[in-house]
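Okay, handing you the structure first.
A single protein chain has been omitted; all remaining protein chains appear in their positions.
For reference, chains read A, B and C in written order, and residue numbers begin at 1 within each chain.
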């Protein structure tokens, strides 16, 4: 099978290096361009010694110039850039016929007013919003297959949306009762030098942040509202905890009167029985991030708290894999007609 | 000032060694007996090299025999024993005129039927329940001063009760809407050899456990119901995270209609303005365990999520200090008329 | 290509589960038997939830019975058992025509008297020693290809032998001046419940252990003496540090008079230029375990301390991969004529 010529734009951070890890080893990908303003001219393996001796790791970083990227023959480009910056280069790459999988927030929110509310600046490319597809492969499979522009979901949203969407679609939960408490590894904060994320500031530290209105609420509520068929708001409390990678979400919601454990279990099994990457642990089992780190799996368990009539869901994923790079590759596979799990099978 | 002759019964675990740390350095305490079946005959400093060169650290562990403990002249005894075991020795020590500060769950629950529901065996000494005082010094100050038997609170309950009690007393929250998500360091699991708590099973792991009916719910709901003036149930989700010590709780509750931030802040400030150990971070600030580890402080911050009309509280404490040994010493100080913060002032 | 039918004997510890990880995903392996007395009857995926949804993970653990193992058609067996126990089952499996790759120490030491000196019991199967091959693939390549019994090296020895052997063969170092300081992740201590390896006993702890005569000295000195052409002793100081996996060794040795950096570099490059898994970082570069964890690579850097005329080597490997399971698979690949890096290519 011919390999898809592929670019990574912004490959020097944690999301970018995860994309490098996955794509350097992807059996149907040929990396033709990797960009980084800071590392331009250096080889992948000199910036990331972990990748030494891997085929392709001698490729040099280039400047993020759309023409130069197109000149390498790239058919697809992954963007691991800050929001606001991603939209501009996405526009340029799409104009050159390149499929774009954007890992920033720029194309996740359908409504530019909501984007502006949460990201505090006008949307940089509203004309592209109509064609962008929210890249949650288990939910928007067909739209992803046909898309030229994927807005790959945020790390927290993935861990919250996948368990809730089937239950809201079946109307098993009070949509206005949802509260999500999530814990994230420190890689979620990125690789920029910031004293708040030094080892000694995070190790032996547990802290919430970004409450009450974390930016990921915009996409979480958009997708949950679609599933529920009505607008909803949730409470979302993210926490920073001392692990490298991993997101754990504990989600509570009040059950619709009379809802049974069997209905909950059936709704989840009907949604995900054939899923390549969603692993249902079953009722009464808790998810643990150590079972999913460095994989594209998301593990989901659930309990009913009969004393309060609430459902408790726990989910675990790797924030840089299923929560970022891996999920983006999953969309890429769908777009190019590859097996959904190509390049994503290792544990 | 004369020193209070004091015993620690069960001093070889994490709670016991924290009591050792605090009491070996307490200016008004003379340790006369420390017990441990496993370590009997060995000196404190040989079992805990950390305490070498501390005055008193050459004392040898003895068997937990009430007569021998009484023979050392002990006026007070801290019990750091499993539930079920603590009650028996508490009875024997009280009969010998010794004030008992019990750190197990045995005397925390007023109703023996609730005890049996949560701890799965009949209460071992129901005749003592009437005289036992729940040792939350900020809440039951006067009762503690007069008590002969203190039931020192659990680690999770402390972090949940202290912020909520003043708000429920002022009727600012819907008492049936409370959800608490807590994260605990691994010391909370104790020092017994158990493969689940090996370094490699906890490091780089995030997981919930004990849902939906963790034992600490019994005392949490007892004390919250007292504050609210009506019976209530809460949802409680504890998590195990890779730090040595520290508990962080994120608590949500629906505000009574019309409740303002000012009312919330005033209720907390009125309750704790003069508190030695409760530190109110103020509205809009998140607690962080790294600011309280190895201290008896509990830090509390709060936010209003106006989109959902919920209050979000974050609290941080050290599970083996304010959540165990330190709080027990605080009660001890009250009982013996010492400054509340004696032996508890270091950061 | 036909898959090699393969057994893992003793698959419930950290080495065993690493073998599971590698062999479940090995393109030329069919796992036909996995044994564990403790887990017999349970499926791989129920014991190790990490492996859920992997092909082959529904296989059930069986008792370690040689006849039953042979009855599955196994052509090869990996043994991840304690020393002393491994020899007995190795004998039985070899008698049934099964190639054995033993990860214990039982067949590493050629001289049964040295074995007894370091392991404190007589060798359990001295008649097999003559046919056992020390499974360091970079050094004993041809012997491994022809072997029926591989003694796969210890984790520390691998990190010390690979950099030193080429230098001793070229007579560039004083063989009596070698000192190795190694740090190991806690997985090296195994998965048995032992309070010394609880999270809280290892986290925020740095400690040496096993000095001055750690058991791994026996195989280290055997192989270094072979390379030097004369008997030698080294000083070896292992340390336990709070990471899950990874071994870092810092090795010093006095240079033979007049030895130049060029000679050192040439000796290493001549030995490993074409190696699949040895990555030479070059002079002046330090190894870092985070670049090799979960891979079969060993990274090696070197410096000359001209003030003292000593060579300083740093090496980094993953103790459960190149230091255990991965290296064992590497030998397996050689035995069965597979590409040396089959099943070992992921980073």
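As a convention for this text, a contact is a pair of C-beta atoms (placed from the backbone, for glycine too) under 8 Å apart; a residue touches a chain by one contact, two chains touch by 3 or more.
Computed from a predicted model, the values in this text were never measured in an experiment.
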item: Options A:202, A:226 or A:250, residue touching the unrepresented chain; value: A:202
item: Residue among C:47, C:287, C:324 or C:347 that touches the chain left out of view; value: C:287
item: Residue of C:95, C:113 or C:211 touching the missing chain in the full complex; value: C:211
item: Residues in chain A touching the chain absent from view; value: 14, 185-187, 191-195, 197-204, 242-244
item: In chain B, positions touching the absent partner; value: 21, 24-25, 49-54, 204, 276, 279, 281, 288, 290-292, 294-295, 297, 299, 345-347
item: Absent chain, residues of chain C that touch it; value: 176, 179, 181, 183, 185, 201, 203-209, 211-213, 233-235, 237, 239, 241-248, 250, 252, 286-290, 293, 303-308, 310, 312, 314, 316
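Please note the rule applied: only the chains that are shown with their structure count from here on.
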item: Longest centre-to-centre distance from chain B, chain (CA-based); value: C
item: Whole-Å gap separating chain B and chain C, where each centre is the average of the chain's CA atoms; value: 46
item: Length of the line joining the C-alpha centres of chain A and chain B, rounded to whole Å; value: 39
item: Set of chain C residues in contact with two or more other chains; value: 204
